[in-house]
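The structure under discussion appears below in the form of structure tokens.
The complex appears here minus one protein chain, its other protein chains still in place.
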Amino acid sequence: MKKSRPLFYLIVLAFLFTLPLYTGVYVLNVMGIILIYMALALSWDMLLRSGQISFGMAGFFGVGGYGAALLFLNTGVHPLVSIVLGGLIAGVLAWLIGSAVLQLRGMYFAIVTLALAEIFRVIVRNLPDLTGGPEGTILPQAIFAGNSTYTYWLVLSVAALSVAVSDIFRNTRIHFALTSIRNDEIVAKSSGIDVFKYLVFLFAVTSAIQGVAGGAYAHIYGFVSPEGSFSIDFTLLPIAMALLGGMHSTWGPVVGAVVLGVVSEFLKLQIPYGHLMVYGIIIVVAILFFPQGIVGTVGQRWKKTVSH
Amino acid sequence: MSLVNKLKQSNYQIAIISVILIVVLGSWKPHVLVEGFQRACLYAVIALPMALILGIVGIINLAHGEYMMLGAYFAYSLNVYIGMDPLVAIVPAWIAFFLIGMASYRAIIKYVLGTPELNQLLLTFGLAMVLEQMANLIWTSRPIKLPLQYVSASATIGSFTFGTYEFVYVGAAMVVLVGLQLFLKRTSMGQAALAVGQNPRGAKLVGIHVDRTYLLVFSLSIALIGALGAIFMTRHSIFPLVGAPFTMKSFCLIAMAGIGNLMGILWCSLILGLAENFVLSFRGYAGWADILFFALIVLVIIVRSHQREVK
Partner (left out) sequence: MAILKTEKLSKLFGGLAALSGVSVEFRDHEILGIIGPNGAGKTTFINVIAGIYLPTEGKIFFENQDVSELPPHKRCHLGIGRTFQLVRPLPGLSLVENVMVGALFGKGLAKKEARRKAEELCGFLGIADLSRDITRMTALEIKKMEIAHALATQPKLLFLDEVMAGLNSEETMEMIDLVRKIHRQGITIGIVEHVMRVIRELTDRVVVLDWGEVIAEGPYGDVSNDPKVISAYLGEEA
């Protein structure tokens, strides 16, 4: 099973990579959105594996967006470079915040992250000379001049990056550390794990991924704004996707992102004003009835039928 | 004994510093003093019900601000459809939200009570989103304000004019604080609630009906916050997201004061309210006032974690 895995990934990747050859702009755009959210959902799940919840995706997404946009505008670096740097800024910021706040975990950490989007929004609004203030900033042109194939490949790379990181976390000693920390921090410490260091590292890495996603998004749409770049959507949807698909796994958030991404396209047409409510309902229902998500529940049923 | 003397000394010092601060602020920026005090009481009265749930039921309700928002819209609707003044609407709001609290508890909250904190956070987060979007669907995101005459009441002392309507928050804070203390310490239901909060298993052994206590406390909290929404509606424009910042600020206050410390919330609200208004009074920096609570909570976390003896 493990040996065939890389082959499987290559096939899927090849299929996705060549998608522009046999589909049109609409499909590419929808896939693009799905892939961005997939990256966010994966990054959220990775932190969740250590037992910590972050509600700060929207915050780091926006930081990455603003970072990439402003660097591009003010220093003229290549857009792709600015995206990477945007992610780095988000990561460093998370490292700083995490070093202060991860001393007390659980709800203290979670609520601080919940406040992050709002805080960053306020900061951005109050530095109009740098950031364009409440109206935001428009980029002279979208990356790749809006070419949908190149844009799609950019987003695909971001998503592939998240899948890769998630897989690395799953297949190295990091998996052991995270599972142990999540299970019982005191036992983890007694096993020789520096819990604090791991958590800060994890928070920084996952936030950097969110920043990269945000940077890509900013360049693709060509603008950043306090309301748009830090929108609660970027926190709400990824959580719903990860919960729906199944926590603590790579496949869970992937499946969840695809399912919800497709569903949301229909929802947007049917209930344009309330479709976000569905995501909230999904979260509530998932916590109450399906904490394992689709992948988890199917996985369990599969195990049961196989063992009979 | 020396510990008590130290405490008395530090209280003394705090009292003196506070008096000095009040005098300084009063003469330099009296607006900050008065409006900060009023705002502080608003924060306190919102935070107290959340503290009640957290202390006794043991759950953090991330949808707290959203219930207040719904209370505000409730009062608004009553005003639009039957012309009821929002202040009068406090009574039906209290009753309605007590029932809503009961329904929320029975249908949703009760199922995550024994589960890991993670699940509770996610659940109430999802709930908050649902409530926000529901409000968005029904009333759209356009801010709504009622044109009420009495909210612009003001008084003048010397050359200094200030709004007097906002003292209603001070009144509300006093009522809720005193009411809660009386309830918790003087009524048998309240004492049962305290017992459950400290030791649910022990309380059960003594025969206290834990689930019913949780139901009561949760519903009480939602009723209070719903009624507060009605008051809030009179003075502020409301929109679906109006409650979210208050959830976070309430948590900040609870973290500062320590779980279970109701009086402490009042003092911490004063710090937050005065500090915010202080920053607001500087024209160029007014926008930064909303960051204060965040700085405070990070500070509290850093200090707390250094105090902790368990590594």
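Here the chain labels run A and B in written order, and each chain numbers its own residues starting at 1.
In this section, a residue touches a chain if its C-beta (ideal position, glycine included) is under 8 Å from a C-beta of that chain, and two chains touch if they have at least 3 such contacts.
Computed from a predicted model, the values in this text were never measured in an experiment.
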{"item": "Residue among A:Gly24, A:Gly76, A:Pro140 or A:Gly192 touching the omitted chain", "value": "A:Gly192"}
{"item": "Chain not shown: contacting residue from A:Asn29, A:Ser99 or A:Thr179", "value": "A:Thr179"}
{"item": "For chain A, the residues touching the chain missing from this view", "value": "172-173, 176-177, 179-180, 183-184, 186-195, 248"}
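Methods note: only the chains that are shown with their structure count from here on.
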{"item": "Inter-chain centre distance, chain A versus chain B - centres from mean C-alpha coordinates, in Å", "value": "32"}
{"item": "Contact set on chain A toward chain B in their complex", "value": "48, 51, 53, 55, 97, 100-101, 103-104, 106-108, 110-112, 114-115, 118-119, 122-123, 125-126, 189, 232, 236, 239-240, 243, 271, 273-274, 276-277, 279-284, 287-288, 291"}
{"item": "Of chain B, residues touching chain A in the complex", "value": "60, 62, 108, 111-112, 117-119, 121-123, 125-134, 136-137, 140, 244-245, 248, 251, 255, 287-288, 290-291, 293-294, 297-298, 301-302, 304-306, 308, 311"}
